[in-house]
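Heads up, one of the protein chains got dropped from this complex, but the rest are sitting where they should.
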Amino acid sequence: MIIIMETNSTREQSQRVIDFLEKNGFQVRYNIGEVHTVIDALGDKTTITPGRIAAFDGVKEVKVIREPYRLASRDRKSEDTIIEFKNGVKIGGTNRPVIIAGPCSVEDDYNSLKEIAQAVKECGGQFLRGGAFKPRTSPYDFQGYGEKALKYLKQASEETGLLTVSEVMDASDLDMMIDYVDVLQIGARNVQNFRLLKAVGKCNKPVILKRGLSSTIREFLLAAEHIMYNGNNQVILCERGIRSFDSDFTRNVMDIASIPVIKKYSHLPIIVDPSHGTGQRYLIEPLSKAGLVVGASGIMIEVHNDPENALSDGKQSLPIPMFKDVMKNINSFMDKI
Amino acid sequence: MIIIMETNSTREQSQRVIDFLEKNGFQVRYNIGEVHTVIDALGDKTTITPGRIAAFDGVKEVKVIREPYRLASRDRKSEDTIIEFKNGVKIGGTNRPVIIAGPCSVEDDYNSLKEIAQAVKECGGQFLRGGAFKPRTSPYDFQGYGEKALKYLKQASEETGLLTVSEVMDASDLDMMIDYVDVLQIGARNVQNFRLLKAVGKCNKPVILKRGLSSTIREFLLAAEHIMYNGNNQVILCERGIRSFDSDFTRNVMDIASIPVIKKYSHLPIIVDPSHGTGQRYLIEPLSKAGLVVGASGIMIEVHNDPENALSDGKQSLPIPMFKDVMKNINSFMDKI
Amino acid sequence: MIIIMETNSTREQSQRVIDFLEKNGFQVRYNIGEVHTVIDALGDKTTITPGRIAAFDGVKEVKVIREPYRLASRDRKSEDTIIEFKNGVKIGGTNRPVIIAGPCSVEDDYNSLKEIAQAVKECGGQFLRGGAFKPRTSPYDFQGYGEKALKYLKQASEETGLLTVSEVMDASDLDMMIDYVDVLQIGARNVQNFRLLKAVGKCNKPVILKRGLSSTIREFLLAAEHIMYNGNNQVILCERGIRSFDSDFTRNVMDIASIPVIKKYSHLPIIVDPSHGTGQRYLIEPLSKAGLVVGASGIMIEVHNDPENALSDGKQSLPIPMFKDVMKNINSFMDKI
Partner (left out) sequence: MIIIMETNSTREQSQRVIDFLEKNGFQVRYNIGEVHTVIDALGDKTTITPGRIAAFDGVKEVKVIREPYRLASRDRKSEDTIIEFKNGVKIGGTNRPVIIAGPCSVEDDYNSLKEIAQAVKECGGQFLRGGAFKPRTSPYDFQGYGEKALKYLKQASEETGLLTVSEVMDASDLDMMIDYVDVLQIGARNVQNFRLLKAVGKCNKPVILKRGLSSTIREFLLAAEHIMYNGNNQVILCERGIRSFDSDFTRNVMDIASIPVIKKYSHLPIIVDPSHGTGQRYLIEPLSKAGLVVGASGIMIEVHNDPENALSDGKQSLPIPMFKDVMKNINSFMDKI
């Protein structure tokens, strides 16, 4: 790490930092200057964290050189992580991007779900997504049908051959959920729910981890690191838009550049979710294509047989006929690029 | 709610929305104009949510008139909520603002904690805070000493008469924690961990709820609503800074104006945390005073007997002598205003 | 406009607003409710602005229904604006997207500029961009060579047949610049320099208007409206990234979704600038493609014959050989989509 001292710090303050680092086994290079003092220290940051050095008097800033995630880093594993499912579907690397689609929430009508699942299958999708537990900003909003929803999801999966994806909101649900879903999803609001990350890290199930509304790319990769650190390397990142100063026309701002950035610094696959990323039906096709062209390993789309009666997120869900049109264009686009 | 139609929407699209609302018992007023169509609907938004209407074709935007929180709203309860503790300490209303102070993490040395607790007591503080479970961005950082830390906290409380505050990260820890702490804290990263909010809502313990890094004021009050909706009205809000485009000099931006805004729209008490809000020792005194002068019901400060060896947040923790100076100035300021 | 009253406002306060609006010729519909009062007023907002109504006691919020830009709106002109140049080059509509490329600053060596211009031409570009006046955050940074740079630019244009683009920083430079450039550019930092917008609005020259670092889409279109209102309809919008909370890996966040949003609400062409949008060479190709696939009418790329010696923006400038590779891929991508 690099320690930058305040310009008005004293020689003694710098020396205290240097002595402390050397005492703790760091290799230290420094130049106590008239104008500025910079200390470069090489050593084990798990014992002496940057935060401890920052607390010394006279320190202006501590800059860590190496990216703080390790297991998620391409430095440690240069080849792309590829996640393979029992039925041969693969996510990541040079595999054709996957399609994950379905209703925001699984509702209390199996036939609707089946109709949606059949449309997903027909359009070449591999995964059926559907919420059983819904994080909702207001306690007065619909919170999902729980296990019943998961049962429907599994049934639809068995009838269509689609794999299933559903969000886990709490570690205590994991045991039950494991039987129903092929991929666990962690929502944007739980990206720093570290207990949940830990619990999911102990499962042997692929995980879709959504970027938080205000996660930096580095924090996002550190959230993945929490899962991997606990033993689960099957992490699929998902860009779903970040919060900005402008939400007049789109719910969030899709940070499309995060996809090639993450592919440069990490070996993990990353997919895009234009439904949550934009909150607008008419933007799903263009933003899906934008995600694909920059290297996304999949897209996640909300589709509903009757959006006007959807219990959540109807505005951004595609009606089935529109979904079919969009998928036709996306499939043809994937063939071309 | 107000439904604003797209300018190029059709008369039929507007009519479908109107019919649907009327069929569902809403009082509807509208004016299908040449240029723009606006529909004003009065009715029960728990059955027909704004999101469902937004999903109709031709709808540009649905605007909810009434603030969506109810139990937290001053409309429903005009007098300030005051939270009273067994020893007579009160938070909220016109009571003198409280001081909550202590180390970021409780460390493996009871004497240090005791020394800090005594300083807090001596400076007129009422609450000893200390982390037992630490949410950490990186899995390689120190995560807290768990129950052992809580035992120390309770012991220090018994020796000094201070009340205790500690963060709960997961519902499964609640039963254990209840015995040790007087106030549960929910951290910024868990402000939309709805399961945790629900679980805490079922406890009979005051809760400090921290604003999320990118929580709007409305979302923040809705998070409080989740707790209250589950039965616990003893919610203390805490402004601790929001994420902005500038973190060169301060970790976060303290949204000082949120305090009088929240006091206008809600009856819940709100405190400030300048330690996390700024991340800089030299800003703790001025930002504490700024919080107090706009109506905060308390301040939360990190203090450590040896910040350079603190296991977390040393940079923003006040060393004990500096804490005493700051508290002298803050106490004298509270006497004057 | 829709006027939403505070829940604790009085009947008299509502009545004063209604009377005022009616007196000023507005058609007013309202419902003074127990719980909430909403007033819907239809009339000429140029005499009675929303701001005036907002100032009445008891008003919580005034919501304008119609988008505030008019000349820039697709409501007023449904067909795409196409900007045509003397040599037949066209921007906008279904025309093949244009390539605008060149150095950040024109430097004091004509041969370098010529070499770059030839590369642009060879790769199928239509426009040579180059800064003569550089807005720089620090007064100690290079500010451009002024008219000399423009002369070089024009000379390179004559030798290659490329059209020229250069940024105008002040209205007082316009008369001089007009002779040298085919397209005036307004930089992100001047997007709300209303005097400059007005002055450029009085020129008969196409204008590239860059989105400001914190411009909402609506403000961006209103900036275009300032130019059009003063008589110049030849406005080309440019998405170049917005400021967010994360600048660790990219200088700005490219708001790719803004392109289809703007194409829905405005008839003006919009191009993308991935060089400023990301600040990273390796992101220029993917983000150019992302822009194109969502409908951008052109791309603007910084290229330099010797980026390590560039006087500005070397980090994000493509060296000529890399530019040729990128352009080969972009051209082939344009053929496919």
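In order of appearance the chains are A, B and C, and numbering begins at 1 in each one.
Heads up, the rule we're going with is that a residue touches a chain if its C-beta (ideal position, glycine included) is under 8 Å from a C-beta of that chain, and two chains touch if they have at least 3 such contacts.
Here the structure is a predicted model, which is why all the values come from computation and not from measurement.
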| item | value |
| --- | --- |
| Touch criterion as defined above, residue of A:13, A:126, A:143 or A:244 at the omitted chain | A:244 |
| Listed residues C:148, C:195 or C:328, member touching the removed chain | C:195 |
| Absent-chain contact - pick from B:277, B:298 or B:314 | B:277 |
| Interface with the undisplayed chain - residues on subunit A | 2, 4, 7-8, 29, 31, 33, 35-36, 38, 40, 42, 63, 65-67, 75, 214, 243-245, 247 |
| Subunit B residues touching the omitted chain (full complex) | 214, 216-218, 242, 244-246, 248-250, 253-261, 264-265, 277-278, 282-283, 286-287, 289-291, 293-295, 333, 336-337 |
| Contacts of subunit C with the absent chain, listed as residue ranges | 20, 45-46, 49, 51-52, 54-56, 59, 68-70, 135-143, 169-172, 189-190, 192-195, 213-214, 219, 222, 225-226, 229-230, 243, 307-315, 317 |
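The criterion applied here is as follows: only the chains that are shown with their structure count from here on.
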| item | value |
| --- | --- |
| Distance from the mean Cα position of subunit C to that of subunit B, given in whole angstrom | 39 |
| For subunit A paired with subunit B, centre-to-centre distance based on mean C-alpha positions, whole Å | 25 |
| Chain centre separation in whole Å, for subunit C relative to subunit A (CA means) | 31 |
| Residues of subunit B engaged with two or more neighbouring chains | 214, 243 |
